[in-house]
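Entry: chain A
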Amino acid sequence: MSSATDKEGYLTNLNDWSEPVAEEIARAEGIELSEAHWALIRLVRQFYAEFEVSPAMRPLVKRAREKLGPEKGNSLYLLKLFPGSPAKVLAKIAGLPRPTNCL
Partner candidate 1 sequence: MEIRRILYMLRQPPYATGHAVEALESILVAGVFDQQVSVLFRDDGVWQLLKGQNGGALGVRTIGNVAQALPEYEVKDIYVCAESLAQRGLVVDDLVLTAKVLSQREQLTLISAQHAVVND
Partner candidate 2 sequence: MSTLHVINKANALPACLSVAGAHDALLLIEDGVYAGTTARSPQRPLYALAADVDARGLNERLGPSVTVISDAEFVQLAVDHQPIVSWR
């Protein structure tokens, strides 16, 4: 990997993020990024730019529903694109801090 990450794959320096870096991180997660993924990556980066907080699952779903519509703003859709824990996986790929609110 061209950028330093911690053991769980989160970027050490958030400024290292770029679209190719996102693709690398995603590949390490077993995800090939499609336009559907990118729409959500842009959405969480915008969320972080506004609030300086990586969104937890609830606000992520709410945001996605508002911006992308109900068929994308639901947890099943997010789980399909970012399996496991969508809020965490998305934060990782989008170059945001690990969501502190989880656990």
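The candidates came about this way: all candidates are chains of the complex that A comes from, given by their letters.
What we mean here is this: a contact is a pair of C-beta atoms (placed from the backbone, for glycine too) under 8 Å apart; a residue touches a chain by one contact, two chains touch by 3 or more; residues count from 1.
What you see is a predicted model; the values in this text were computed from it and never measured.
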{"item": "Neighbour of chain A by the touch rule, complex-wide, chosen among 1 or 2", "value": "1"}
{"item": "Touching residues on chain A, where the partner in the complex is candidate 1", "value": "47, 50-53, 55-59, 62-63, 100-101"}
